[in-house]
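Just one protein chain is left out here, and the rest sit where they should.
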Amino acid sequence: MGPSRNVSILLIVPALLVVAVLFVYPLGFSLVGAFQDKQSAWTLANFGRAWELYRLDTAFTLVIIFVSCLLIALFSIAIGGYLTLGESRVAKAILGFVYRWPLFIPFIVAAQCMRTFLARNGTMNMTLVYFGIIDLESAQSFLDWRGIVLTFVWKQTPFVALMVAGAMGGLDRSTIEAARNLGASRLRILVEILVPQVSRTLAVGLVLSFVTMMSVLSVPLMLSGQSPSMLTVNMAWRINSVGDYGTANALGFVSYLMTGFAAWFYLRHGLREKGAQ
Amino acid sequence: MGPSRNVSILLIVPALLVVAVLFVYPLGFSLVGAFQDKQSAWTLANFGRAWELYRLDTAFTLVIIFVSCLLIALFSIAIGGYLTLGESRVAKAILGFVYRWPLFIPFIVAAQCMRTFLARNGTMNMTLVYFGIIDLESAQSFLDWRGIVLTFVWKQTPFVALMVAGAMGGLDRSTIEAARNLGASRLRILVEILVPQVSRTLAVGLVLSFVTMMSVLSVPLMLSGQSPSMLTVNMAWRINSVGDYGTANALGFVSYLMTGFAAWFYLRHGLREKGAQ
Amino acid sequence: MSARLEIDRVETAYGNVRVLKGVSLDVAPGEFVALLGSSGCGKTTLLRTIAGFLSATAGEIRVGGRDISAEPPDKRGMAMVFQSYALWPHMTVAQNVGYGLRLKKWPREKIAARVDEILAMLKLDGLGARNVAQLSGGQRQRVALGRALAVDPAILLLDEPLSNLDARIREDVRHEIKALQKNLGITAIHVTHDREEAMVMADRIVILDAGQIAQVGPPETIYNAPNSPFVAAFMGATNVVRLSASRSGDSIDIAEGPGNRATVLRKAAPAGFERGELVAHFRSEAAELADGAARDAGALMLPGRIVQASYPGGIWRYSVAVGDSQYMVDDPDRRDIGAAVAVRVPADALHLYPAAMSRN
Partner (left out) sequence: MSARLEIDRVETAYGNVRVLKGVSLDVAPGEFVALLGSSGCGKTTLLRTIAGFLSATAGEIRVGGRDISAEPPDKRGMAMVFQSYALWPHMTVAQNVGYGLRLKKWPREKIAARVDEILAMLKLDGLGARNVAQLSGGQRQRVALGRALAVDPAILLLDEPLSNLDARIREDVRHEIKALQKNLGITAIHVTHDREEAMVMADRIVILDAGQIAQVGPPETIYNAPNSPFVAAFMGATNVVRLSASRSGDSIDIAEGPGNRATVLRKAAPAGFERGELVAHFRSEAAELADGAARDAGALMLPGRIVQASYPGGIWRYSVAVGDSQYMVDDPDRRDIGAAVAVRVPADALHLYPAAMSRN
């Protein structure tokens, strides 16, 4: 079998090369661009400029995305938990039907909706004023980092909740009943029995959401015009308005490092799970 | 049990209302805005203007996204199929490691990479010229719809391939061996045995990719400045530069209809699967 | 610790489907009762109703005289062992066993001591820190048992706990569980579809059929005196003959029929039976083969031909065609296929029922 296997590897090599070139090469080239000036000489100037102009925005981006991830995790665990442990069939059916709709709303539509909803004289404030909960003077606009977080959470929670609820639904139900049988409350079952068993799925969902939020240009562009802004907005600005590819590449490199860290976490977690089996 | 169940439904109602309001209300309000002018009077003028200015872009958007979905489906079936049926362990390990990396690259970084890669004097053309495959004069820029499709396919194929490969890996392997035992070639096994069994997963992945591509502003904005453009670019333009929320809402409504169709397809398919069991 | 369990006309439904149609059963403290039946008979539903995972639509369940029908599962003083073991894969063996005590807010050291005691009792010493995924099937089953026993329940519920084990391990575990239950004096309800498992483990067997109790009794009674054709067939008496018969004092006169010779069986007729058609059930191992022409005045003789033979071990098992019917009969001797033989069924190996009781 030895020789024929080697032949089959040789046959597959061109296909693998194509995949490698198509998937990896464009990325590598852009990353190299981050370390070059316009004359293709090696430099760290791009990073210097990126640091000078955008270090605040980098921190801002990270904070927004971490807060969003945290909220997404909480909401999706709550939704998945209710769908798995809830006793009212009607409530479960309604929740199951409603929660996944934002999945089918494009980010840009979501951003546009939120703009109308969260503005100083937007729907939310007007509704609150109408019910007398706040008065018009104290109404404030949420079109800043809070709006971005809200939109991200609104849009990504269904995605993660879908994965988490699916994983919870796929668990052996008798592991839940065994805990109930011994007297565990529903909250304890959620925290001590369900979440640990779906933690891998939750982590994958959060990592993918992390990457998605790093990707989205429309939401920060439309919801928070003022400084500080997110890195995506800065990159689009550098390219479309300034034509400064070097700095854009450097910012891309920073984005890539952040998601690379998330990816590393994902892989490490995946390998550890396999190792434990 | 009757009364206590009703009480528990009553207890859950406020929570459900909050979910409904938070998830559904912002969307509904923005949709209503598509049918109102600046004085909140009912009108179809927004749609008239959207049709007049952007009917070509709507078609352009749909074509790009359908072509992308088609290519994503083909590539992800090929990747999943090779990972499931391939015989060379080394090739499978390399492919399995390489293919999912674009998943962790933000869209905006991908768009930036592609800009460098696909421009008239970008890396791709320079490489082809270097190897003498084309000459410099006939080199053309791919920074148009082709670039957008390429970027979408590059970015979304790993996502769908991950789902498809997972579903294929979860199938009872003896269903594959039974076909091999009867003499089916690997291509026939892929087309006749594997794909039909993972069609639901494939459809879900494509619908979610469809929605994602409807969402992305950065890719069309950065890769194809010229007209025609995608709806996301138009919406961002209407809001950020013109301040014309009505038309933006109307365009959002159109986007929403498209994804709504995809969602309907997803739900119908899901229900049919359940019905068949 | 143990308790009397009374099940009083309990009914349970899934949606509109009535699964239990009024089941009553008294279980004495320390007794081991097996619920036996084929799939869909309601045995698991009954166990889950007792455990509190399903709620009875009618009837009462009492433990030590107290009605617990409305109590949640953990307030019933019962612990359940699940078919899939239902161990928590993210906890160690010790954490699994001690979880119920943690819920009861026991102090950490007391939990550790109790867990060690349980593990020692189940011969799992030293495995406390092990991940449950690293255990063999038999070990997992014992961890599941330990988790249930750790909370010192009055009643132990066993939902087919042995059906995922290999045949050889299963026999050992049967005896271990039985011995443990006797030593602890705990009341146990055991669901199974395996006849021999129920026979070997239980003090009393409850045969369920279509949501109702078909027969209750000790293993010997159920085996030797099944009260209906259903129970007879379920307990292995799957050979069926229809006979024309009439009572005559302490005996039964059997007329010659399409498959059988005339005979007189010295045996009591079914209660109230005088004359008419009887359905006779018998086991393949309780019959034997005789020469085709052989006569025996005291036994039922069914003349026929051998159509299939196999050797399951120790004896030969023959399929004998008699008229339109086929019977399975065990015999110590090797015989040829096609040979003319008579199936000889001694009077006390026949289970007789009026034909009206039979479903087919």
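Remarks
By written order: A, B and C. Residues from 1 in each chain.
What we mean here is this: a contact is a pair of C-beta atoms (placed from the backbone, for glycine too) under 8 Å apart; a residue touches a chain by one contact, two chains touch by 3 or more.
None of these values were measured; they are calculated from a predicted model.
Contacts of the undisplayed chain with visible chains (whole complex): B, C. Of the options B:A59, B:L74 or B:A178, the residue whose C-beta touches the omitted chain is B:A178.
Mapped onto chain C, contacts with the missing chain fall at residues 38-39, 166-168, 175, 178-179, 193-196, 199-201, 219-220, 223, 235-236, 283, 285-286, 308, 310-314, 317, 319.
Contacts to the hidden chain, counted on chain B, fall at residues 172, 174-175, 177-184, 188, 193, 196-197, 199, 276-277.
The rule is simple: only the chains that are shown with their structure count from here on.
In terms of which chains touch, the assembly is arranged as an unbranched chain of neighbours.
In terms of their C-alpha centroids, the spacing between chain A and chain C amounts to 55 Å.
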